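Here the structure comes first, spelled out in structure tokens, and everything after it is commentary.
Just one protein chain is left out here, and the rest sit where they should.
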Amino acid sequence: MLELSDLHTYYGESHVLQGLTLSVRPGEIVTILGRNGMGKTTLMRSIIGFTPPRRGRVCFKGDDVTRWPPFRMVEHGMALVPQGRRVFASLTVRENLEVARQSRTGQWTLPRVLELFPRLGDRATNRANKLSGGEQQMLAIGRALMSDPDLLLMDEPTEGLAPLLVREVGRVIAGLKREGLSILLVEQNLPLALSVADRVHILSRGQIVHSSGPAELMANETVKARYLGVA
Amino acid sequence: MSSGLAAPAPTLDRKVVAGFAALTLAGVLAPALPAYPLTLLTQAAIVAVLAMSLDILLGYTGLPSLGHAAYFGIAAYTVAILATERQMGLAGCLVAALLLATATAALFGVLAIRATGTYFLMITLALGMVVWGLAFRWVSMTKGDNGIAGVPRPGLGLGWSLAEPLPFFYFALLAAALAWAAMGVLVRSPFGLGLKGIRESESRMRALGYNVWLHKYLAFVISGFFAGFAGVLWAYYNGFVGPADVQLVTSVETLLMAALGGPGTLAGSALGAVAIVFLKNFVSVYTKRWLLILGAVYIGVILWAPRGVLGAFTREPRGAR
Amino acid sequence: AVPPTAHAQGGPIKIGLLAPLTGAASALGKDMLNGTELYLDGIGFQAAGRKVELIVEDTEGNTATALTKARKLVEQDKVHVLTGGLLASTGYALHPLAEAQRIPTTYPVMSSDDLTQRKPAKWVVRTGWNSSQSMHVFGEWVAKTLKYKRIVTIGLDYAFGWESVGGFQRTFEDNGGQVIQKIWTPLNTNDFAPFVTQIKREADAVFAVFFGRAALQFVKQYETAGLKGRVPLLGNGTTTDESVLPQMGDEALGIMTALHYSAALDNPANQKFAKAFEAKAGKIPSYYAETCYTNARWIVEAVKAIGGRVEDREALLAALRRVELRDFPRGPVSIDRWGNPVQNIYVRRVDKVGGKLQNSVIATFPAVSQFWKYDPDEYLKQPLYTRDHPPCPHC
Amino acid sequence: MTAEFWIIQTFNGLSYGALLFLLASGLSLIFGVMRIVNLAHGSYFMLGGYVGLSVVWRTGSFTAALVAGAVAIALIGIGMERLFLRRLSGQTLGQVLMTIGFALMFQDLALLIWGGDPYTIPLPAALQGIVTAGALRFPTYRIFIIVVATLVGAALWIVLDRTRVGAMIRAAVDDREMAQGVGIHVPVVSLGVFALGAALAALGGVIGGGFLGVYPGADFEVLPYAFVVVIVGGLGSLPGAMVGSLLVGLLDNFGKALFPELSYFTLFAPMALILALRPTGLFGRA
Partner (left out) sequence: MDQTRVMRASVVEEASPGPATGYALELRSVSKAFGGLRAVDDVALAVRAGERRALIGPNGAGKTTLFNVISGELPASSGTIMLFGRDVTRAAVHRRAALGLARTFQITNVFPSLTVLENCLLAVQALSPVKLAMHRPLGRYADLHAHARTTLEAVGLGGRAGAIVQHLSHGEQRQLEIALALAGRPRVLLLDEPTAGLSPAESQLMAGLIKRLDPAMTVLMIEHDMDIALEIVQHVTVLHYGRVIADGTREAVKANPLVREIYLGA
């Protein structure tokens, strides 16, 4: 589904991703963990094309998409739930979802998203900047689904969500996986991240420093202490 | 980056050093210059003060004013009227002109400060246009379209007259340097940092405990004061004050100077002023198509350095966050 | 304060011309430049055995720029004669400069009355006209010949408009007419509808003072509002000047105006000039073109009179003030004590000849001074014509 | 003041306001949608008029002039956006400066191509007449302007407010990068908006050329008007632009008719007042 090989990404002169290789197979959930400022978001930005890598290759569904503009990526079946939500402030909730729709025939429709997040249905005609933080997060997830993606990039989708909703998002993610979606997930909520993941990578200073299955990581206290700072 | 607890030693930053060097160079070279370049240099020094005064609002506080010609012009008119009709000397003219310009800014500030961004641009434009209308319309005071001609250069009572280009150049240069120093300290002061904070996030400033309105208002008035100072010099320099001095084009040009040099850097604004004065007056000597060239230069500079010439050598832009 | 030196004698005679070559008034600046060049071309840029050099500076139609450029011409180029300028304010601003620098200066275009009336400058000679000069003639002519009794005036709301309307009103009312309404249009007007629709219908005629695009717009909108067939239109010279006349349509037919020039003037000098100008510029000469052509000749005649010794500024100034010629395109000209020309004033009517509009001359008044028939000293005791002077007792 | 005075002057104001709407709606669109303060907008108006003039000279057709003017200037707008402004996206000040640069160049180019003489665009006979109603006389051309502006306004409102395209445009404004991230072809959207805005101004220029004329300096003469309209109404608000243009048209007209000596204030003083009281215009949102 997604293959990254030897990505190097820079912000100006600062070298953030330093030779990163990783893949996501169809129907798989791969989770990225790591402390703040290690390059997780940068990874997401490099994949979708916001900050194209200076070196390395991004392959998606067998095509080399390294320097494609983001909207082509989306048309090709990728969707992003960005960090910090980034909903369209001056659009209503409904419009936020509508603009992201790619075709009329997809599985994800407005009613289906509103069914998934009833709270959004209540506020459908409100402008998105008037939503609470959690509501915006739901909107960002719903918006990504509206494009019927094959691969979903989720950058900390549970930030700011109440425990109930965190669990709900966990269920949504599991459900999406069952439908055959591939997901690359960046997450700080360890229990959630580990419960849905097929494989886990830990990112530190722009490099992958640990890869394993979730159970192995759970058991590996040294790695957890060293790279995640959890005892 | 020193990480000690002590405050960084107050080092002179490079721009300040470069600025002093430029001033000194201009001062040393002046006697060797032909009359016309000297005239232009004088003009540039004066206009630089105007551009820097605008930069306090534009670059530091994030308030793009399009009415700066108003304070400039009011001061210039005050000098022109007092000097021609009352034969008032430098001190009297200066005080009266600065008072009037500052008072106008104080009045306009009350009206304008609540608006931000483009709305601020437009309300200052509108207020500026009102002053222009006044200059045009209040014929008994301003002589309307004809303007006030024959403003005599001030005598300093020191024996030499400022009527000659060279002494007047030194006079203007000194005045500009003083204004620059004063504004330089201002933007580096705690108050100046507050202005930058307002530029970045007003809501955060409020939450921290700043009276944002007051801060902006003070910046507005101070900016008007310095614009007035430039106006005083201008009246003496040009010997003529007319509605063109308060018109929109003057405000726009000032904005261009401040922005072209790099908003948020006083030296940049000064540089922008010097560049535009020379560009306009030299290019037009050689070709009638100078507007075309001027336009192309603006576009080129901005493509090359979107944050202004000096901005290109300093920090990252304010993001569109 | 440069005394004539042998060294300076060798170089060319330098004339500095200020003209608006960019900006809204650039078409006028172009005419000024073409007129000047046309004359100098004709004499091969030679006068009194010396080369003549013309240095042109763009004023952008802005007085501050004009001043800067004037300084450049005087201080850097060391011109011997300074000339040109468009706006009245430029005239007032150049006065002190000319006096301080003691530089012989001529004003071919700037027409503000006081430049040669209440505030003349020793070093400035006007080779053009002043605003009220032709209007004094016209007001009297309208009252006496057309026998109109009630007139509405409409004009640009600034000194040029005031002086033109003032001159007209004074002689019109002195000869029994009544101005029954005065409308002033702000300079920033481009839609004249709010003013045109206010014109009192009982008027015998409307007297208009416009120039450039405002003239074009006004005349057009006067017709659009349905007034053209019903109330005759009169105007000052610039309202139908050749700088706008060719762009006008039939709406301009019949408008009567007065000026010291018309491109249709039937004298040999003008025939020759108009033809040459059309060949050079591709259009008929406006008064701006003629006045600058004449101005160039004027300067050259003065130079010749002093044998080319232009470094003697006092002599050059005196010569400029002595020029008196009978064969300018506009007719014979002499100069009065205040530095303003005494010249013919022509009453003109817009006609269509050979498919083109022209200002046909229908009456000629010879040797008109800026004070018309009034005594200069008495005249100068009156205030300058303004918005409210002369007052309007019949409004 | 007779009833006739009030009716005629209101009509004058409305028709002038309608012309301003054509000019300002394009500005508001570009301004509101792309956050670009386009100081070359007056140039579009002027250039549109000049292109229209040339076309009328060649073909004698006013309709051809309208179409050609709009298309030609839309192309200029596309070029400006595509090649220059796009590189500065998000940098408000840089964009402002750049549009000033273009405005200066356009001013000079127009002078180079069409010379400095003022012209008016000749009107087709059908638009030249006068419609009389009792003692009142309404020039047909002014009625035509009102009709055109109304149609354009309605079309814009439907597209922007009622369609997905409108939402996509606004999404691109809110967060350009993220709009691409949900699959919106932001570059195409921006280009379209810019072209439309420029075409509207040019349309205004050709129509205005029929009674205001086409002349150098028209660009910077109409620009403040356009800005006053947009600002008084509120940035990027279409209803705002409509109300703003009517208000400004009427204010300017009655100001000049009733207090001509205050005409330098009748436009800007009320605007300053409105902004002092409502710092985001009548319909604007912070």
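First chain written, first letter: the chains are A, B, C and D, and each begins at residue 1.
We adopt the following convention: contacts are C-beta pairs under 8 Å (C-beta built on N, C-alpha and C of every residue); 3 or more make two chains touch, one makes a residue touch a chain.
Since the model is a prediction, treat every value here as computed from it, not as a measurement.
Enquirer: Which visible chains touch the chain that is not shown?
Expert: A, B
Enquirer: Of the residues B:29, B:141, B:208 or B:249, which one touches the chain left out of the display?
Expert: Of the candidates B:29, B:141, B:208 or B:249, B:208 is in touch with the missing chain.
Enquirer: Where the complex has a chain not shown, which of B:107, B:156 or B:185 is the residue touching it?
Expert: Of the listed residues, the one touching the omitted chain is B:185.
Enquirer: For chain A, which residues reach the chain that was dropped from this view?
Expert: Interface residues of chain A facing the absent chain: 11, 14, 34-38, 41, 83-84, 119, 123, 130-135, 137-138, 156, 159-168, 188, 190, 228-230.
Enquirer: If the hidden chain were put back, which residues of chain B would touch it?
Expert: These residues touch the chain not displayed: 1, 3, 5-11, 185-186, 188-194, 196-197, 200-201, 203-212, 218, 222, 315-319, 321.
Definition applied: only the chains that are shown with their structure count from here on.
Enquirer: Select, from B-C and A-D, the pair of chains that is joined by more C-beta pairs in contact.
Expert: More contacting C-beta pairs are found at B-C.
Enquirer: If I average the CA coordinates per chain, which chain comes out farthest from chain B?
Expert: A
Enquirer: When the C-alpha atoms of chain B and chain C are each averaged to a single point, how far apart are the two points in Å?
Expert: Using C-alpha averages as centres, the distance is 38 Å.
Enquirer: Counting in whole Å, what is the centre-to-centre distance of chain A and chain D, each centre being its mean C-alpha position?
Expert: 44
Enquirer: For chain D, what residues touch not just one other chain but two or more?
Expert: 107-108, 261, 264
Enquirer: Where in chain C do residues touch two or more of the other chains?
Expert: Each of 22 in chain C touches at least two other chains.
Enquirer: Which residues, counting only chain C, touch chain D once they are in their complex?
Expert: Contact set of chain C toward chain D: 22-30, 157, 183-186, 188-191, 193-195, 197-198, 212-213, 216-217, 220-221, 224-226, 243-244, 246-247, 249.
Enquirer: Touching chain D in the complex: which residues of chain A?
Expert: Residues of chain A touching chain D: 48-50, 69-71, 74-75, 79-80, 82, 86, 88-91, 95-96, 98-100, 102, 143-144, 146-147.
Enquirer: Taking the complex as given, what residues does chain D use to touch chain A?
Expert: Touch list, chain D to chain A: 164, 167-168, 170-171, 173-175, 177-187, 285.
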